[in-house]
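Working notes for the structure below.
The other protein chains are all here in position, but one chain of the complex has been omitted.
Entry: chain A
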Amino acid sequence: MTAVASSIPPEWYLLLAAAVFCVGLFGVLTRRDALYFLMSVELMMNAANINFVAFALYYGDLTGQVFALFVIALAAAEVAIGIGIILVLYRNFGVTDVTVPTEMRW
């Protein structure tokens, strides 16, 4: 661990994570393509990872880092399932636009 990393106060990490999270959220709310959706979700997860790692550094234990590893593994699995869903979506509707398939409604 470098002295530079530990000399940065945790607020900066939190601000960075919040910024990344908001970028992901903005993507989810504005984009209509399912692939962008997936990528935005990925961004939001990584924002959470930044928080985990930052606090692990701040408190000096490894729990947060372990959690970050878990989240990365989870994200990999999520991408596999997400892409599968998008493939099925494309097969059934011919588009990857999430606003087109509105079959699951009242």
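By our rule, contacts are C-beta pairs under 8 Å (C-beta built on N, C-alpha and C of every residue); 3 or more make two chains touch, one makes a residue touch a chain; residues count from 1.
Just so we're on the same page, contacts and distances are computed from a predicted model.
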Protein name (UniProt record) of the chain left out of view, among "NADH-quinone oxidoreductase subunit L", "Glycerol-3-phosphate ABC transporter permease", "Inner-membrane translocator" or "Probable branched-chain amino acid transport ATP-binding protein LivG": "NADH-quinone oxidoreductase subunit L"
Sole residue of A:28, A:57 or A:95 that reaches the chain not shown, by the stated touch rule: A:28
Residues in chain A touching the chain absent from view: 25, 28-29, 32, 37, 98-99, 101-106
